[in-house]
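Every protein chain of the complex appears in place save one, which is left out.
Chain lettering (A and B) follows the sequence in which the chains are written, and residue indices restart at 1 in each chain.
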Amino acid sequence: MIEALLQGFSVAMMPENLLFIFIGVLIGQVVGALPGVGPAAGMALLLPLTFGLEPVTAIMMLAGIMYGGQYGGTLTSVLINVPGEASGVMTAMDGHAMARQGRAGAALAIAAIGSFIAGLGAVLAVAVITPPLASIGLKFNAPEYFLLALLGVIAVGSLGDAPIRSLLAGVLGLLIALVGVDPLTGTPRLNFGIPALYQGIDFIPVAIGVFGIAEVLHSLERSEKVEPIRTRLKDMWLTSQDWAACRFSILRGGVIGLFVGIMPGAGASVASLLSYLTERKFSKHPERFGSGAIDGVAAAESANNAASHGALIPMLSLGIPGSASSAVLLAALILHGIKPGPMLMSTESALVWGLIASMVVGNLFLLILNLPMAPVFAALLRVPYVYLAPGILVISLVGAYAATLSMATVWMCIVFGLLGWLMMKLDIPRAPLVLALVLAPLMEASLRQALLLSLGSPMIFVERPISAVLLAAVLFALIAPIVRVMRKRP
Amino acid sequence: MNMKLNLGAVLALGLTCTTAFAQEMRAPEGPIEFTVGSAAGGTPDVIMRTIAQIMNEEGIVENPIVIQNRSGAGHSNAYNHVLGLPGDENTLLTLASPVFTTPIVQGTPSVIDQITPIAGFVQSELMLLTTPTSEWTGIQDMVAAAQANPGAVRVAGGASGGNDHIATGLVEKAAGITLTYIPHESGGAARATFLGGNVELHFATLAEGMEQIAAGTAKPLGLLSAARRTEAGVADIPTLQEQGVDVVYTQFWGVGGPPQMDPALAAWWADKFRQATETQTWKDGLAANMQLGNFYALDEAKTYFAAEQDTFRAVLTQIGLAK
Partner (left out) sequence: MMRFLQAVPALFMICLAAGVMIGTAGLAFWDGFTPGARFFPGLLSAAAVILSLALLLTLQRGTDAGRPELPDAPGARRVLAAMAGLVTLALLIPVIGLLPAAGLFMLFLLLVVLRAALLPSLLTTAILLVGVEVIFVRWLAVPLPAPLFQ
């Protein structure tokens, strides 16, 4: 295996491959930072450009876009509070709060370091234990996904300072997710005969509206002279306390991200949410989560990068894409004449090991690229907000349009922008809405799939070992707050 | 002298070609968009990208071709875009089963009756798989189990009303049994459910199925084709038909133009698709993916698509999804 990895490195280190890995991560960084475009869409748009390349080189470059996008997505989440994809929501919560406190540089730096360490760990896991990990991933199915999603939805109630308002926002997100079509039987539901709603409301217009546009609208209310966020150079960098707070967050985030990433049905968004919530449990100052906790940023970012690498495990060993971007990577393999599937690792070992080695190299490029650039990107916030605000609106809408090539998406962004602004005015937290929207289809479809699998018997949730453990966690999450309230009363 | 003669001959040949087709064919001008209703990476997307690449690289079509994924809403984003461009000369719509089934499920007017049919050019046969440890050795064992215990045999498949669901419906009808169909958001998710050992049955294309069989993660129960394949290793897999369950169902893909497309333009495209599918690159791809390359152009395609639409409507009505 060591030999295979070394062989992989010899492929990845060829000058031409190095160049295209670099181009790939650079492109990933840029498209990840465009709200709405994101790595999967970026890879799809740039797929034709790889046709002239050798298959190995092309796959390395496309994979570079995939994980480079995770680094790039951090930029918009932290700087302008627009998560370009679902996995950035948790980063935005604390990352943007840090940016408001003038610590955008530190947030970006820890995100890059966390992503690098967790990414590297995940790549090693891919290299060493892909086949057994893939079979663990297959142990997760509908019953486990349902309980995982339920756990997530219950947990979003704890984001924000008042459970009732957070839960209300979560329920609103779940209700929005009902629109379009019943995820299991395909029965049209609440689509009001509007073609754009036939398959439901996508995450992208909601996130762009509720976060990005609402944020800009909110900032427009204040009088003409909106103070640019002050960023002093000494606040740009990580302090030793920051590092001490984050070391283990990165570790835990990476492990959680990897495990969630290998499940074919759950993605980087579930990973970053679970990692963030776990971190708050471990943290010495849970009250700071949501208002600029650097360990929250570290946990969320390391988890989503580990998950995006972990998604390659079912892809490489089973031919099952674990995420939208690994689906595009799979298509790229096919277009380059390589047949993915369970035999890929043995029939195309040079390609697989080359890809694994390239991810080590690519993550290193991204770290080198991002660390010195963090203060530079953060300095963008010195541009007077008056000039930034209209630009954010336009780029958000163009990005949303580019994602689907449909004006309906632009309209949805505007409607959700208004909703998000109203939520800000009425003091209803916005993150639960967006997260619930992401979790809802997983929750509804997998509950019903689980009951179909068991032919109607609810015992399936107890009989499967992993499911039973998750069920216990769900019950604990439900009962613990009630017990706490009961105890408080004398 | 010799040279001149050759040149003259080529010129003459060229002239006869032009005169033979001049009345009915006309090339479009400017860049071309192939509208695809699936996201990048979906089978229709891969097929269109492959054929576009062949057309451009082998000089069959000089106009630059761009693939646009107008994904979502069961391909309706894509087909509504093309339906909204009557007479347009630079856009073609990729035809995949959702283009047929979404209107039936949503109760909207048929798409295939409005667009200009150009060609159906690639099909994928399906096989029915069961778990490697299963005691069943053929489809009749499965039918017997399903008859003994209606609904207890489970199928993991893609979206509700999609190809796997249609195939399940056809098998149920032909064998007179009831299966439990478990829809998934994607074919990949369904495969994960099957590989995890959670269900008994799963439909796969031949290429996917043979991979699973080779890896020892699945066992074939039969092909949903009219005849066996000839390749070594696949040839001993019987069809469902010869085992007494009369189901023939293949996935297919094609292209159409916007409504009221100039017939000369449609004929030109049909010819270009024919040329592209006659290249070695395309044939190699078909062989590698174990796909069929039956070619239906223009009026043949129209008849073919209409017949498939009737199948879809019948099965969707049977499983209660048609509106």
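The working rule: a residue touches a chain if its C-beta (ideal position, glycine included) is under 8 Å from a C-beta of that chain, and two chains touch if they have at least 3 such contacts.
This one's a predicted model, so the numbers in the text were calculated from it and none came from an experiment.
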item: Given A:155, A:330, A:393 or A:470, the one touching the chain that is not displayed; value: A:393
item: Residue of A:184, A:238 or A:256 touching the missing chain in the full complex; value: A:184
item: Given A:252, A:448 or A:464, the one touching the chain that is not displayed; value: A:448
item: Which of A:12, A:25, A:46 or A:155 contacts the chain that the document leaves out; value: A:46
item: Where the unshown chain meets subunit B, residue by residue; value: 33, 66, 68, 180
item: Residue numbers in subunit A that touch the chain omitted from display; value: 30-31, 34, 37, 42, 45-46, 161-162, 164-165, 167-168, 171-172, 174-175, 178, 182, 184-185, 187, 189-190, 192, 213, 216-217, 220-224, 386-387, 389-391, 393-395, 397-398, 401-402, 405, 407, 410-411, 414, 417-418, 421, 425-428, 444, 447-448, 451-452, 454-456
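Just so we're on the same page, only the chains that are shown with their structure count from here on.
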item: Centre distance in Å when subunit A and subunit B are each reduced to the mean of their C-alpha atoms; value: 33
item: List of subunit A residues in touch with subunit B within their complex; value: 40-41, 43-44, 47-48, 51, 137-142, 181, 183-188, 195-199, 202, 264-265, 314, 318-321, 324, 327-332, 334-335, 337, 339, 341-343, 404-406, 441, 445, 449, 452-453, 455
item: Subunit B residues within the subunit A interface of the complex; value: 39-42, 45-46, 49-50, 53, 57, 66-74, 76-77, 80-81, 102, 105-106, 108, 151-152, 154, 159-161, 180, 182-186, 188-189, 191-193, 195-199, 207-208, 211-212, 214-215, 217, 285, 288-289, 321, 323
